[in-house]
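Every protein chain but one is kept in place in this view of the complex.
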Amino acid sequence: MTILNDRLYAKSHEWIKFEDDGTAAIGISDFAQHAMGGIVFVELPEIGDLLEIGKGFAEVESVKSVADIYAPVGGMVREINEELLDSPELINKDPYGMWLVKLEAITEKGELLEAAVYEQVIETEEH
Amino acid sequence: MSLIFEKSIQERGLTIFEACDVPIIELPVAQSRKIDLHLPELSENDISRHYTQLEKKTHGVNDGFYPLGSCTMKYNPRINEEIAGLSGFTNIHPLQPETTVQGCLEVLKTAENCLCEITGMDAVSLQPAAGAHGEFAGLMLIKAYHENRGDLKRTKIIVPDSAHGTNPASATMAGFEVISITSLADGCVDLEKLKAVVGEDTAGLMLTNPNTVGLFDKNILEITKIVHQAGGLNYYDGANLNAIMGIVRPGDMGFDVIHVNLHKTFSTPHGGGGPGSGPVGCKSQLAAFLPGLMVTGEEFFAFFKPEKTIGNMKNFYGNFLVVVKALTYMLTLGKSGIPEASRHAVLNANYMMAKLADCYDMAYEEHCMHEFVMSLSQLKKETGISAMDIAKGLLDNDIHPPTMYFPLIVEEALMVEPTETESKEVLDHAISILKRLFTQSHENAEALHQAPIKTAVRRLDELNAARNPKLRYLF
């Protein structure tokens, strides 16, 4: 299970990477994609949508499950990763390269974890 | 095997229709179809053999034991089919004058009466076409009841996490917010949790009893009272009615609204996924809201529309021919036969459970009702064999597997519902197969991971099916 140090995580297994220009990309962790298995469909918000902390903003489907993706921060959707709409399996292949949305005008931040802390969260979930 | 389209030969066909005996009219070109229409062109023999081959690749109740939990796969008596095939039922137009359909109305009225008596409700509408449809209707009744009283703040439906997936989905369809409460380990309602969530916004509670773990919730009167005292209504999911017919009635447990599945409890065949029939019943204070048309009368029967009806759930009066089958069954069993069916459904389940308990872990140790749930999580830890593997192993033994991975509150669940129409030797055979698969899990797990091997196809690539959906044949 890979966890990258260059970004932060939410307990609900999203990652978020802040850029210098004040925007941020959000995806799901390697642990999350692994737990779901083969991903078959992704539903993304629309550009301009406002995200609220803790509220679901996207859905990821595997063959027999569906997961809400919760917003780790508040902000406005600036870009969506359209590549995923046609090839959702890319999340399985490259969970940290495959952001779902990019946000701007970030307002508030929820509880964000450093890689090492997130690793502990995963360990407790596995047992 | 080839698709029917691949067997098609141009110019082949049946001779069914006589020549038109009036002048032939054609549609103006502007309104006519221009694109091709690919339908099979076959001889009657081709068609007959195609479907006969397909039937051989289908496991029905007639092919063998089918202990699919929560689905009540009991034997479907043939007299029901014969009666529902009578011309006096099949060739009746739904919009005939009432005087010409007295027999149909008598069927509907008699079925309404029987179902009221069995469920303890005051009125039943036969219009909903399936269990989920009846659930939706029932929730619309609850909605209409509160709206009619001007009580618009009741927007929440409480659903235990052990419930069937349709319950929360139906509540959403009816425009309610779903409040999920965690159940106790035995699937019963946690009274403290329930008390904590009921309030002025409670529209109702949805429950099935016996619950999805196969146990009768002893606190049922307390549960329904808590909801009533908060001003809510109690909804009974009739999926598990086969456990208690003629023994105890949902209406006497404090339920106000109910749906029943005629295709489960009342022996009508499932048809590979339908048509079913899911009548909705209720107590008198909700009767004015029932959907569709109801029947009144004793000698001469007539339709009437409930005064404040929620409207049509579908066109016409429900799946009438399915109701004919269910009525035939109810009248055949009658006063004593109906409870006897439930008693034997419960006996059979307990017998299997008792015989299997030395191998398999039961989700709960007490006597069960008409079905029981095994948890294979220990087996999986020890051997790597999952509920899915055992299920697939059963397929190689001509037994349809139990319901897998439900209820969600039990890990590696297999939910077994033998029904009353299976004989002891069928149960004994299934028990011995399940025990053998248990032993095999420890001795040769790899072979079980490979199962099934004797079926028409092996395990399927469901991931590819969902990722690259191919939902039709392309010509």
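For clarity, chains are labelled A and B in written order, and residue numbers in each chain start from 1.
Just so we're on the same page, contacts are C-beta pairs under 8 Å (C-beta built on N, C-alpha and C of every residue); 3 or more make two chains touch, one makes a residue touch a chain.
Here is the rule we go by: contacts and distances are computed from a predicted model.
Between the names "Probable glycine dehydrogenase (decarboxylating) subunit 1", "Monooxygenase", "Methylmalonyl-CoA mutase C-terminal domain/subunit" or "ATP synthase subunit a", the one given in UniProt for the chain missing from this structure view is "Probable glycine dehydrogenase (decarboxylating) subunit 1".
Note that the absent chain touches A, B when the full complex is taken as a whole. For the chain left out of this panel, the touching residue among B:Val197, B:Val248 or B:Cys359 is B:Val248. Residues of chain A in contact with the chain left out of this view: 40-41, 61-66.
One rule holds for everything that comes next: only the chains that are shown with their structure count from here on.
One finds 38 Å separating the Cα centroids of chain A and chain B.
Of all the residues in chain B, the ones that touch chain A in their complex are 462-463, 466-467. Listing the residues of chain A that touch chain B in their complex gives 37-38, 40-41, 61, 63-64, 88-89.
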